[in-house]
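Missing here is one protein chain; the remaining ones are kept as they sit in the complex.
Just so it is clear, A and B label the chains in written order, and each chain counts residues from 1 on its own.
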Amino acid sequence: MNYVPNPPWVVRQMLDTIGAKNIEDLFADIPEALKLKRDLNLPRPQSEVELRRELAALAGRNLSADDRPCFLGAGAYDHYIPAAVEQLLLRSEFYTAYTPYQPELSQGVLQTIFEYQTMICNLTGMDLANASMYDGGSALAEACSLACDATRRRKILIPDTVHPRYLEVIRTYAMGGKMEIITVPGKDGVADPDAITSMIDSRTAAVVIQHPNFYGNLETALQQIEKAVHGVKGLLIMAVDPISLGLLKPPGAWGADIAVGEGQSLGNPLSFGGPYLGFFAATEQLMRRVPGRLVGETVDREGNRAFVLTLQAREQHIRREKAGSNICSNEALCALAATIYLTLVGREGLKEIARRCHQLACYAKQKLEQAGLKLKYQRPFFKEFAVTIPDPRAANAALLKEGIIGGYELDGALLLAFTEKRTCAEIDRLASVLGGIARE
Amino acid sequence: MSKLIFEKSVKGARAFTLPESDIPPEKVSEEIPADFLREEDPLLPEVSEVEAVRHFTALSQRSYGVDSGFYPLGSCTMKYNPKINEWAARLPGFAGIHPYQPEETVQGALELMYELEQMLCEITGMDSFTLQPAAGAHGEMTGAMIIKAYHNSRGDTKRTKMIVPDSAHGTNPATANMLGYKVIEVKSDERGLVDLEDLRALMSDEIAGLMLTNPNTLGLFEENIREIAAIVHDAGGLLYYDGANANAIIGIARPGDMGFDICHLNLHKTFGTPHGGGGPGSGPIGVKSFLADFLPVPVIEKHEGKYHLNYNRPLSIGKVHTFYGNFGVMVKAYTYIKALGSSGLKAVSQNAVLNANYLRTKLAGCYDIPYNRLCKHEFVASARKQKKEAGITALDVAKALIDRRCHPPTVYFPLIVEEALMIEPTETETRERLDAFIEAMLEIDREARENPERLKEAPHRAVIRRPDETGAARNPKLKWTPKD
Partner (left out) sequence: MEIKANLYYSDDHEWVRVEGDLAYIGITDYAQHHLGDIVFVELPEIGGEFAAGDTIGVIESVKAVADMHTPVSGTITAVNEALEEAPETLNKDPYGQHIAVLKMSNPDELKKLMTGEQYTAYCEQAEE
């Protein structure tokens, strides 16, 4: 294939216009010693016919959750994506556009971001939301960084019930030196409120709570932790599952200062971990410190409604080394998928989806207990829980043999997730296979 | 006036139906304590499927992509996005796989990533790659972390400063700051290149490294790059390649051969993946072998024909993304490289440079071009003549181009050029498109002299007139709120 459109005779004329003898002349400024004197060692060019064959073969070597019941979650979920989401994302005015820096040409993209920001605010109960971050983990790391800047403190307290990969991302971001990350051991599958409150002091920038947490459990001591951290003028950062917000009290109502999360569940495919989107919402007080792009509503010179990128003086292209974050490209198209998804499922649909996930999880709990298994934690959960299994790897292998994609392997347990796509029959099969192992 | 989706909401309207529950009714239970439940429904739209589809279709028609027309945004490489790539990324065997599936069920995905890393190594002359960073700036941050980890591993902790050129992208200094480095600017010389004397004077054992694009943001090749590398390396610093401008040199010269220790590439610029209205991108970074141990985890390894994810890397900086990066974007870039091969990639850069020099040559009579000599994939013109003579700024030129159904160039960047118009045509434009752009630019110059007042009011034919950005920033309205 070749996407260069000018035929050789046109290239010749263009070279004449420039006054170059040949195309090599255009690279006369590169010292000879630096020029690659050979062809790149890459496979020969391929036609579309060959590409389709090769890519289909590579894809065919993966087991797709599209054709198997999938009980894996742990931060990425197999929720249903309405057909209209996929179709609309193929509108190439959206997907081949750049960042909407020229508002007169980009009203459509800008309006979708404004609608996205509004939906995220309404879901999380926060005052404002940005146009998206890379993913849930990096959004959380940026939230911690913002908390340190806003409070001029260093200490971030994080219970180990937060997703372990989020914790790793935060630790990596902490290489900058302005954050001191302190992990607080959880107790019985939730954050230990006494341990956390005993460590909160006037140096505490923020406490991070994931709710429901990595193990699927609801963090039941949210109120106590909120009081304690606000008591020392620190911030409460919450990481939440957006689907859960169809049912659960939102971060804003818990008193969170920053709410972030992984937005993949909102209309984005699993796609082996990316592209996803991190959503990022905050209180009004933090508006001028929020990282990333913000779209605002204004009017044009004739008084018509218009949307623009705003408060840009926060961002790297203007503030440069004084910017709070270096983020430039975000996950706009994934945020558009989320916007279309939330529009299609709507107010009632999101509630129903959240309720169904929870009911299926409750049903699975009953079936697994009847099959002789025990939940690792006896606690309220949303759509995910850990079931005790001595050898989770063997259990997953046995499930795979039965055509089921099993759970996330914990130490002596399997973390299982239930989306609205799962059926009663699939859960019965899951319970029967795992029950069989438990009886061995 | 464009209505928001919330303003089209009709109580009770809906587009989505959940499958009927097949849990036996007596077994349906819910176990969430009442104080954890939401008291009010989230305020989401209530619309039918057809109205939702029409809403977003209408919004797409108020947007402008590469498929809509010419998009000469400097430093953004807005090239054509091949459609086969979109097909590939949506294959169920790619789009439908969970990141935590057992390795044996995702061998095709791991092979694709492994092969992409290998191909990027060959293209850049680096030894190892990670695909984890989700964007160019994310790659820069990962690179700066590796620089820090490297110096720290040697007990060399007094390197607290990072050098960036005065023509650098904002992400360079912002990245250095995120890593706690003090940012030092190196000046450009009268030819628009790094001032070697200034660089020498700035070097010391406190400098962690230099972040550089090559060609630079003026579209000029840093001819002294070997000497720059020697100056930085002699003082113990590392050299970072910002791949924003890599579209100029693929198959022609390689950062690894120029002396760079670390480099990032923007798959969404150089390797044909779409920008998505601001993302997702993908910013893989490559390193020389002495830095490979610091790459993020996991790394993909191949043993006896099988691919594995290795997390056991004690010197690794850790993770910068929850999973493995933007896999869907990697599939598109892989397909792109496979489509073009060595000859096709070289033709990309050759034609990108041809198109840029063609535009430069033809615009030079009319617009000031401060560094008017052989450029690479882009060049920077200036509207300072139009500003002086007619009060027409780079912004006015940009808005006037919108009326001519063309996306404007990047304006007011790099900062070292007054009234900058940074023009990058890319290789996928025909001469006819370039000629139409030239004609539009010449017409705007004529209008600047003949009817400047009309130009200052441009655009006249877009869906809105110039918006009040000052008002937007003074009284930010960042979400819709219901009237009552």
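By definition in this document, contacts are C-beta pairs under 8 Å (C-beta built on N, C-alpha and C of every residue); 3 or more make two chains touch, one makes a residue touch a chain.
In this text the structure is predicted, and so the values were computed from the model without any measurement.
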**OP:** May I ask you to name the displayed chains that the omitted chain touches in the full complex?
**Re:** A, B
Original post:
Out of A:28, A:90, A:253 or A:313, which is the one that touches the chain we can't see?
Top reply: A:313
Subject >> Sole residue of B:4, B:121 or B:473 that reaches the chain not shown, by the stated touch rule >> reply: B:473
Subject >> Selected from A:227, A:288, A:301 or A:374 as touching the chain missing from the view >> reply: A:288
Subject >> Contact set of chain A toward the excluded chain (per top definition) >> reply: 288, 312-313, 318-319, 322
Original post:
Mind pulling the chain B residues that touch the left-out chain?
Top reply: 412, 469-470, 473-474
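Definition applied: only the chains that are shown with their structure count from here on.
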**OP:** Provide the C-alpha centroid distance between chain A and chain B, rounded to the nearest whole angstrom.
**Re:** 19
